[in-house]
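Each remark here refers to the structure printed beneath this line.
Every protein chain but one is kept in place in this view of the complex.
Letters A, B, C and D mark the chains as written, and numbering starts fresh at 1 in each.
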Amino acid sequence: MITLIAITALGVFCLIAEIFNLRKALVPVTVLGLLGILGSTLNLYSLGELSSDYNTMIFADNYAKTYSSLFILLTVFLVAMSHDVYKEHQTKISDYVAIKVFLLAGAVAMVSFANLSMYFLGIETLSIALYTLAGSSRLDIKSNEAGMKYFLMGSFASGFILFGICLIYGTFGTFDLKEISEFSGALDKAIWFSIGVSLITIGMLFKIAAVPFHFWAPDVYEGSPSLVTATMSTLAKVVAFAALYKLLAAMNLFPTIQFQNIIVTVSILSMTVGNIMALRQENVKRMLAFSGISHAGFMLMTVLSIANAASNLCYYTYAYALAGMAAFAVIIAVTKNKDNENISHFNGLGRSNPLLAAVLTAALLSMAGIPIFAGFFAKFNLFTQTIQAGYLVVVIAGVINSIISVGYYFKLILAMYTKETQETTQNIPFVYYAVGVISILINLVIGMHPNVITDLLN
Amino acid sequence: MDNILNQIGIENYIFLSILLFCIGVFGVLYRRNAIIVFMSIEIMLNAVNLLFVAFSTYHQDPKGQVFVFFSMTVAAAEVAVGLAILVSVFRNIGSVDISNLKNLKG
Amino acid sequence: MDNSLVLLLLLTPFVGFLFNVFLGKKAGKGISGALGTLAVVVSFAMSVYFFMQLNASGKPIAIKLLDWIQIGNLKVDFGILLDQLSLLWLLFVTGIGSLIHLYSISYMHDDENMHKFFAYLNLFVFFMITLVVGSNLLVMFIGWEGVGLCSYLLIGFWHKNQEYNDAAKKAFIMNRIGDLGFLIGIFILASLFSTLNFVEMKQALSAGNTNTALYSIAALCLFIGATGKSAQLPLYTWLPDAMAGPTPVSALIHAATMVTAGIFMITRMNFLFDVTPEVQNIIAIVGAITALVAASIGLFQNDIKKVLAYSTVSQLGLMFLALGLGAYNVAVFHVITHAFFKACLFLGSGSVIHALHGEQDMRKMGGLRKAMPITFATMLISTLAIAGIFPFAGFWSKDEILMVAFEHNKGLWIMGSIASIMTAFYMFRLMYLTFFRDFRGTEEQKHHLHESPSLITWPLIILAALATFGGLINLPGSNWLNHFLEPILARKHEEHALGSQEYMLMGIALTGAIIGIGWAYSKYIKEGFVPKQDSEIVGFSKTIYHKYYVDEFYMSLILKPLNALSNFFRTTLEPALGNIVYGLGTVANGLGNQGKKVQTGSIGLYLFAFVIGVLALVSYLFLGQ
Amino acid sequence: MAPVLIIFYVLAAITLASAFLTIYSRNPIHSAIYLVICMVSIMGHYLLFNAQFLALVQLIVYAGAIMVLFLFTIMLMNLNKEDEVHKPRITRLGAITVLVLLSTVLLLLFRHSKPFFGDYAPIEGDFQSIKKLGTVLLDNKDGFMVPFEFTSVLLLVAMIGAVLLSKKEKQTK
């Protein structure tokens, strides 16, 4: 609860800062503030918990805390980069930062909800903030289109989520997650409830961009400003997944065979479609969008062993989000003044800017699941658990897809290290290095010591 | 006080909501004018709201109505943002036809 | 004491090799050659010493130097066995080796890489000694492969000529084919006996427990090895080509020593072959056919060294005939006498070639008798010996082979006899074409005709002497060699009492030889016939002139298909296999391209997909219930 | 047939018809008007449930605020003409098929689904008066105060968003 309040307060501060013309201090203060919040979330120092009155709405268990920490961390990176990204838009910077902070609030609400209303409001806050951000480059047609597409499809999906919530409410007459969990565990499967959960799941599958609800993702990722794409690709996807997992875990719906089949199918389809489509992309953001779709497929595997996959999912999201963040830091830095994000802009990066190239390489290796990077353990744990749950087919599909994925990740690496660049090197602000290196280092650390994350969760 | 559902039956409301929802979905698919699409989405949301109220009565529970309140807020916020996006799209391409938005593909 | 002397015997040539490799160039040609020769002479001296010792004590010397390979319970060490057989071989290997080294000092004096030549020669002697003294099959195999290597190096000594290199390569690979057989034989024996030591194997075999089928396979495999090294059918074709090497090499390696390794090995393993009569039959038949085929090819060859080469193959065939008939001692006898006269013949031909500045075609020789009297004389003696004229060494040994053959199988005897007649013919053809009538070369060559220097002639003389009196070691009656070899042979060889049959056979053989000589005389001296140019040869003789097209046969049957296969693999199968892997990628990429078409950017389509997804999902989940 | 039921059917007919017409009419202005009718009819349903508060809110928020916003935008962009080009037939057919399929499937699903149906309990006590709703909404113990507060964040985001999207920037440089 205190996390949520603090974040909201920070967002309000951002808005006020503009009034008092504190734009210079805005980003540093926000970053510091977020770090402070991160500290308190991780119980590094105790602010004391507010009364437990609100526990029926927001319940900060370890699950929530672990994810919140990740979200805050990602937001720190995003906000830190904002300063440079929006330096041409000084009049709007506080709006941008504030909206990101509020977005974080929505994200935190989505993992710490104890009531479906909080969940719904959280997801809407997050979504509305993202719609805005996606279309925020108002003179850019691509950004407009991205915003429009995202908005239309997002609110359409919201309708389904709302319908789902409604049906659950109709079954049990309550929004409280704990009660729903108890009821659903006790009762025979009431069909309203099952349909409700399915519809919510569909809505969330849309948010995580799983096949066949994925079509928006590449277009929106490509059209949005890069920083926003970074937000969607790292933060939003992870948030949606964490929420989906939490919901499904609470709903006790899982053991029906049909539902498992659905998840298996969607998972395999997402992995395959995402990877195969990514192979032929020229635009890096678009490629990462498809890569994100395939990662969604991977993460869906956790649903198959939902009773005890929380830590694996959490680890996967950390690995994925941090690698994504590092990658986007480089992408933003490299394509800052370019019209598009084509791979050709990365030609010769290995020579002209070895550090950035190394960070991007490491990030891609992590996503591809090469050892010592966290991505490896993430995938490995996932595979192990899924085999244990008896879904060898999915794992084999996952493995084949991992192989395919190397194809396009390495396309980028190849461009960096083997092609000649025609462009002159540009000065790249320190913040991108910092973000890239720090996220990759964290990725590496949790890659070498996976228990850091699992300990957080338990 | 007699429950109104005794005379109408919850199933009727469910069917009504479903039909309304489906009409909304149909509208989203059928129309290419972004504004009408927005309206269709609003119809979908309204359908759900109606069902919420019906369930609220069914359970004799105020929470459903409270939720409708939230849902209306959300609808309003969405419309605000959506129309803002729509306006900026219109400014750039001079049309609100969503089938014109095909720059991003492949 | 003995240990270090054995090492001296073994390693002196190796030291000579090292010296010549590292310091030979700096030391100069004289020192290089002298030291190289000395090294072999030392070995010879040691051989003599041990020979005396053995004669005195009658006890073979067995020394284990160090452990080598251990596979399971099969332990192989570097062991040395100096018994009658190995010492006999050592004597003539190092003896003839010394002479040929001596000869080479002069013969190779003009070559800039003379130190290398001596290095290789020394190395060869070293490996040959290893082959001979090894106490087990694997040490023998070291020497076996080692001499093959040296043969390769020496055939291709003039490495700027790719044809010579081809010949060298061919020799090595043909040998390797045999070596594979040898190795397989070793494997079988090793698994049968768990040892490769000759003495132990012999004991194990005599202890009974006969698995004849496996013994036969093993023996056959060993024989395949021998056919490679000793140039028997079907692997003989490398030997004539090997004449590309310098002539001393041909004398030493491809006539006197290395090619007899196969005979040495079979004699070594006589206890095995004795229990496998069917393999013995094969050996005898192969030997006889080889003798006949090679001799017939020899009839039409015009290259002086090629004639000698086919003669060698043919003689080796005779030796195998003897081996196949179980007459190991006879084979050994012929090996020794053959070493003498064939070395002499090669060295003599070398002398001729030397005098003619590299000319080897007999059609361009003639009348050299006067210019090179010593060469002529020594070669004549050797020719008489090889033709089997009484009382030269060849007469005795060859006669014994034919005698044995007659006893066992008349067919083989006839084949051997025909081969002998042919031998007499083509050898005298060689003599006549080379030394008689008029010189047919260029004026320039004629002008420079001269007798070779003494370093060349002395070895010739010594060898000629040996070719004359070599027969003494196993004269019927004394049979010193037979007695000497008795301890190493498993089966006692029955003595031939010289009866009327024997005399008759001797007579037939002698007559045959004289017929051959006379035939040659009438054709080449009386008619003055000079072989026609290559293009003019027609008919069956053309077939023979082209060596029955065996090389071409191998070429088209093995090499060409192999190369074609290789090309097919390289150009077709490899890319195809590779493309299967790439194909997966291509398929994925193609799917990606198709997928891009689905992603049209149309919101309407996306929403449709969404709704259809919902429909499918919901119907699957709930409609079934 | 009970009068309530008749009212229900009438209202339902109006709702569905106006919703359909919203989508079907070519002119956006007409659509908006039909949508208003739809909203009002839904308000009628709320009144039928005696959910007075929601009925009011429905009127204010939807018919009042949202629809005005729509109309405003339509006017702003001068879209009040029937300029939409004819859609490809496949789109129309597809949409209709989906409509039919989706409604059939959903209706089928719920036809068999009466786990809690039966006699509806008579309403005992107050559960939907404004007072009651206020308590539920703002009670910090078991109520919805946190989401209520959070809606403010949501609205704030929407507001910032709208501003962000529309704010003209000073041209730097």
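The rule is short, and it goes like this: a residue touches a chain if its C-beta (ideal position, glycine included) is under 8 Å from a C-beta of that chain, and two chains touch if they have at least 3 such contacts.
Operating definition for what follows: contacts and distances are computed from a predicted model.
K.L.:
Can you tell which of "NADH dehydrogenase subunit M", "ABC transporter ATP-binding protein", "Glutathione transport system permease protein GsiC" or "MrpA C-terminal/MbhD domain-containing protein" UniProt lists for the chain that's not drawn?
P.N.:
Record says "NADH dehydrogenase subunit M".
K.L.:
Give the labels of the shown chains that the missing chain contacts, considering the complete complex.
P.N.:
Those shown chains that the absent chain touches are A, C.
K.L.:
Tell me which residue among C:83, C:179, C:241 or C:400 touches the hidden chain in the full complex.
P.N.:
Spelled out, the listed residue whose C-beta touches the missing chain is C:179.
K.L.:
Give the residue, chosen from C:56, C:71 or C:207, that touches the chain omitted from the document.
P.N.:
Residue touching the absent chain, from the options given: C:71.
K.L.:
Thinking of the whole complex, not just what is shown, which of C:187, C:480 or C:503 touches the missing chain?
P.N.:
Here the residue in touch with the unshown chain is C:187.
K.L.:
Pick out which of A:293, A:363 or A:395 touches the chain that's been left out of the picture.
P.N.:
Going through A:293, A:363 or A:395 one by one, A:395 is the residue touching the chain not shown.
K.L.:
Of the listed residues A:29, A:141 or A:403, which contacts the missing chain in the full complex?
P.N.:
Of the candidates A:29, A:141 or A:403, A:403 is in touch with the missing chain.
K.L.:
For chain A, which residues touch the unseen chain?
P.N.:
Within chain A, the residues touching the omitted chain are 311, 350, 354, 365, 368, 370-372, 376-377, 380-381, 383-384, 387-388, 395-396, 399-400, 402-403, 406-407, 410, 414, 417-418, 449-451, 454.
K.L.:
Even though one chain is hidden, which residues of chain C still touch it in the full complex?
P.N.:
21, 66-72, 74, 78, 116, 138, 141-142, 144-146, 149, 152, 156, 159-160, 162, 165-166, 169, 172-173, 176-177, 179-180, 183-184, 187-188, 190-191, 217, 562-563, 565-567, 569-570, 574, 577-578, 580-582, 585
To be clear about the criterion, only the chains that are shown with their structure count from here on.
K.L.:
Identify the chain pair with more contacting C-beta pairs: A-B or A-C.
P.N.:
Answer to which pair has more contacts is A-B.
K.L.:
Need the CA-centroid distance for the pair chain A / chain C, whole Å please.
P.N.:
77
K.L.:
Give, as an integer number of Å, the spacing between the C-alpha centres of chain D and chain A.
P.N.:
Computed from C-alpha means, the inter-chain centre distance equals 30 Å.
K.L.:
Just how far, in Å, is the C-alpha centre of chain C from the one of chain B?
P.N.:
Taking the average C-alpha coordinate of chain B and of chain C, the gap between them is 98 Å.
K.L.:
By residue number and range, which residues of chain B touch two or more other chains?
P.N.:
Residues 21, 24-25, 28-29, 32, 58, 61, 63, 66, 70, 74, 77-78, 81, 84-86, 88, 98, 101, 103-106 of chain B each touch two or more of the other chains.
K.L.:
Using the touch definition from the top, which residues of chain D touch two or more other chains?
P.N.:
91, 94, 98, 102, 106, 109-110, 116, 144, 147, 151, 154, 157-158, 161-162, 165-166
K.L.:
Based on which chains are in contact, what kind of graph results: line, ring, star, complete or other?
P.N.:
Graph shape here is complete: every pair of chains touches.
K.L.:
Which of the residues in chain D end up touching chain C in this complex?
P.N.:
Residue list for chain D touching chain C: 91, 94, 98, 101-102, 105-106, 108-109.
K.L.:
Report the residues of chain D in contact with chain B in the complex, numbered from low to high.
P.N.:
Interface residues on chain D, with respect to chain B: 2, 4-5, 8, 12, 15-16, 19-20, 22-23, 28, 31-32, 35, 38-39, 42, 45-46, 48-51, 53-54, 57-58, 61-62, 65-66, 69-70, 73-74, 76-77, 79, 84-85, 87, 91-92, 94-96, 98-99, 102-103, 106-107, 110-111, 114, 116-117, 119-124, 127-128, 132-133, 136-137, 144, 147-148, 151, 154-155, 157-159, 161-162, 165-166.
K.L.:
Touching residues of chain C toward chain A in the complex: what are they?
P.N.:
Where chain C meets chain A, its residues are 585, 588-589, 591-593, 595-596, 599, 601, 603, 605-607, 609-610, 612-614, 617-618, 620-622, 624-625.
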